[in-house]
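Removed: one protein chain of the complex. Kept in place: all other protein chains.
Chain naming follows the written order as A and B, and within any one chain the residues start at number 1.
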Amino acid sequence: MQWVQVLVLGLLLGSVYAMMASGLTLLFGVMRVVNLAHAAFLLVASYITYVLFENLALDPMVSLVVTMPLMFGLGVVLYLLLFPRLEDSPRYVEMTVLLTFGLALIVEGMLTFTFTGIFRSVRPEYASSSIRFGGLFMPTSQLYASVISFALLIGLWLVLRFSKTGTAIRATMQNRSAAQIVGVNVRRVSALAFGIGMALAGAAGSLLSFMFPFFPARHWQWIALLLALIVLGGMGSIKGAVIGALLLAVASSFVTVLAGPTWSPITFYLTLFLILLIRPQGLFGAKVRL
Amino acid sequence: MALLEIDNVVAGYGGGPDILTGVSVTINEGTSYCIVGPNGAGKSTLLRTIAGFLSPRSGEVRLDGATMNRARPDQMLAAGVCFVPQDASLFPTMTVKENLVMGGYLINDRSLLRERLHTVFETFPALADRKSQNAGTLSGGEQQMVTLGRALMIEPRVVMIDEPSLGLAPMIADQIFEKIKGFKDLGITVVLVEQNAVKGLNAVEWGFVLDLGSLEFEGPADGILADHRIRELYLGKQLAPRESGP
Partner (left out) sequence: MALISAIALILLFPLIAYPIFDSYAYVLQIGLLILMWISMSSSWNIIGGFAGYISLGHGVFFAVGGYSAGLALAHWGISPFLFLPVAGLAAMAVGFVAGLITLRTRGPAFIVATIAMLFLFLLWFDNWEFIGASSGLDLPLFQFPIQFLKVPFYYAMALSAMGAVYLSYRVAHSKFGLGLRAISQDETKAEVAGINTRWYKVWAFALSAFFIGTAGAVYGYSLTHLRPLTFFAIAVAARMVLMAIIGGRGTVAGPVVGAILIIGVNEFAVRQFGQTELNIVFIGVILVVALLFFPEGIVGSLRKAGRLPAFLDWD
């Protein structure tokens, strides 16, 4: 029974990671953007959630309604402002890394300036309770976050599969020039995809605000983790990101129980290196992918 | 009025040198054309510039008299100018049917889309047999047929095809050219770029000979084929002695 418990906890956490990683890998798949600022923007959403909670007593899960559209809009605007200019550059992907690196620094600096480095967290009532189900116990906050994450992932899948924009996004991910050939406005699609990715980061920020305490520099740990996840799953593959996230979360859940919490993040990175040794393109990545 | 006018266009990629050095070409509705010339002449670049993938550095690209220099590829497509590039432009993990449906991306009317799909399957019965197969698993000739079928989905006014016979066995290439000739009956203006000048010129009415980024010669396609001087100067050693004839 104990192992099922560990498994379930891993899955709960993993689903949140999966949702975050999907947004990030979507950005890469559609526009070849490695968004090093993804977690920094996630934190922006966390801080917004915090402010809303402290001042308006707004439940963090409800604040998704605020953070998601806000981040979506921010994403679209940022993309259109910054990225089209880089498009002709011969080393586009690297440039996006450096550009988003700069963005991350800017966001972190501004967050520190506004909120200082104090640990913050959002503590609604359910943050400290847990639910018993069968013989298992699950922290309520993790359960809620997990359910919402699953819902968002399903929503993402539905949009990508059945909407016209979603089809355009998938086509652009598969073959950008072919998408252009059939009339997709790839710039518009890229901006929308960026918005969606950021909206997911916003959702994650709101959810994480009541799961873990946060401070401005925390985003580096998150982005390192997320990047490791998407490389593991195969960059650009949403399926890979989800599976990779769940696998790693479960694995590190077991490692935590067996060897202690410090080993948990080490597991992530060691696993990544192992996978890179054997299969550099990740689980579901395409072979030579630049 | 001509359908497409390319007026003294100069163009190049990124910060690089001019590939097109002042090319002027007129495309009239209903005629079929083939652009030939040595390697590096700018044939593909010309098509890409017309299609909107490249903006002219000077000169104009006009459609029905209107300047289209800054038009995006999707805007050119909406205006009826369809481009079929030479590299794999299919969606590899989508089925044949899905690829064709993507060709109709700009069509919002679902029944019209179905109608067009039906027409394409009639024109390319081989595709109908493979409609649920992943496009990535098709043979070269079949893939080329998918790209042609996809082009037909929006009933374009102009179809520009870059190297239709590339990588195809001669017999398959002939089949493709037969299909392309059939476009004329559908009222579509065809502009080809072909390295295999004989096959290309044999499939069309009018020929353009490009060299070093500008137009060297134009005239009826069979005339160009028959002219030994042009063949020697521009079409060089690609032509084997026994390959001419329709």
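Methods note: a residue touches a chain if its C-beta (ideal position, glycine included) is under 8 Å from a C-beta of that chain, and two chains touch if they have at least 3 such contacts.
Just so it is clear, the structure is predicted and the values come from calculations on it, not from any experiment.
*Asks:* Give me the visible chains that the unshown chain touches, in label order.
*Replies:* A
*Asks:* Which listed residue (A:4, A:56, A:98 or A:151) would be found touching the missing chain in the intact complex?
*Replies:* A:98
*Asks:* One chain is left out of this view; which of A:157, A:220 or A:254 touches it in the full complex?
*Replies:* A:220
*Asks:* On subunit A, where is the contact patch with the chain that was removed from view?
*Replies:* Interface residues of subunit A facing the absent chain: 28, 32, 34, 82, 85-86, 89, 91, 93-95, 97-99, 101-110, 112-113, 216, 220-221, 223-224, 227-228, 230-231, 235, 262, 265-266, 268-270, 272-273, 276-277, 280-282, 288-290.
Just so it is clear, only the chains that are shown with their structure count from here on.
*Asks:* Hey, how far is the Cα centre of subunit A from the one of subunit B, in Å?
*Replies:* 42
*Asks:* What does subunit A use to touch subunit B in their complex?
*Replies:* Contacts found on subunit A: 88, 90, 167-168, 171, 174-175, 177-187.
*Asks:* Which subunit B residues qualify as touching subunit A in the complex?
*Replies:* 14, 53, 72-74, 77-78, 82-85, 87-94, 102-103, 105-106, 150, 154
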